[in-house]
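A single protein chain has been omitted; all remaining protein chains appear in their positions.
Moving on, here comes chain A:
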Amino acid sequence: MSRRKARAYIMGAYEHPTRLATDKTIAQLHMESALGALADAGLSLLDVDGFFCGNDMPGIGAFAIVDYLNLKLRHIDVTDTGGSSYMIHVAHAVEAIQAGKCSVALITLGGRPRAEGANTGTMVRPYHHAQPEIPFELPYGNMIVGSYAMCAKRHMYEFGTTSEQLAWVKVAASHHAQHNERALLRDVVTVEEVVNSPLVADPLHRLDCCVITDGGGALIVTSPEVAARLNRPKVGVIGMGETIKGQNGGKVDLSFSAVAKAARTAFEEAAIDRQDIKYVSLYDSFTITVLMQIEDLGFCEKGQGGRFVADGNLISGVGRLPFNTDGGGLCNNHPNNRGGMTKIIEAVRQLRGEAHPAVQVKNCDLALASGIGGWLGARHAGSVVILEREA
């Protein structure tokens, strides 16, 4: 196979340092993140001609944030698939750059659910009364955590997956988070501590669930021409995939996620083998989310995810597939309940060789970031980007 040549590059990445933004507005978090990523790339707001965001600013789409940042744009794209939006924004930025619609694309995220006291996983999420499924789901407790828990329960039934295997995902994340001074949770935990933490929604325990944090992040994607004149390592985007999976008209099958299809698209485009991937950032809203992505990305056979993640196989320097070396959403940061952004940022750090030395993967030239946003047991989106470091 001949590997695909990148058509655009991630040249700037920035994770906002805050985890509790009591003293900051959402707009400020977007602005500070944008400026951080632009400074990282060696660019300014005046260079931005394309803007990509989700629905995490108050108001309609991009109106408020574009006006607040005072951007002068040739191209805009508001796409929202919850936490997995940011892999899609990267993909759409690459497509827009390739089509000549922009040359410096800015992607921003910001929010403060922790300061506002949100119980993300266990509360009724905002809805519109005209959503067709609402009367058929709201009476029954359609909380986020329950949706993922039902998938975990079914996975255990079909494949024999255990709570101890799921716990290994959190244990691996905690091993990485101990080295991240900004991580919300830095204590290394054991399998026993995870399975003995209180049940939130059977079979998921408290430590199977991600953190709730404020913060933000931003990415800069540029054309090859712009990338060539910047003084930063070039992180090429060589494969992209996205889709939404629903309930299939009632023919429900919870054994796989939307990432299965998104991964096929991305790997076909990148024309690489899975075993060439050195590092993965996997959306970790819950431990089951990671396990199902590993299967659906093809790193093991369907149903073998539990065995794959056990015994430290996801720990950098120990296992075969180092993941979420910043501590991920399970330990480090899950800004505005949207973990896709920080997944891409840590993949960029790994490819640049800028991860913490204790978790930096040697010769990390190929990485993957995968996201699942929404309700895994109902409607959710899967999105995958494959990234390559270029000399």
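Keep in mind that, in the parts below, a contact is a pair of C-beta atoms (placed from the backbone, for glycine too) under 8 Å apart; a residue touches a chain by one contact, two chains touch by 3 or more; residues count from 1.
Assume contacts and distances are computed from a predicted model.
Considering only "DNA-binding protein", "Sugar ABC transporter permease", "Sarcosine oxidase subunit delta" or "Aspartyl/glutamyl-tRNA(Asn/Gln) amidotransferase subunit C", the record for the omitted chain gives "DNA-binding protein", by its UniProt protein name.
The omitted chain makes contact with just one of the residues A:Leu20, A:Leu46, A:Leu138 or A:Ala358: A:Leu138.
The residue from A:Leu46, A:Ala99 or A:Val124 that touches the chain not shown here is A:Val124. Although one chain is not displayed, chain A still touches it through residues 122, 124, 129-130, 132-143, 145-147, 149-151, 153-154, 157, 198-204, 247-252, 254, 377-378.
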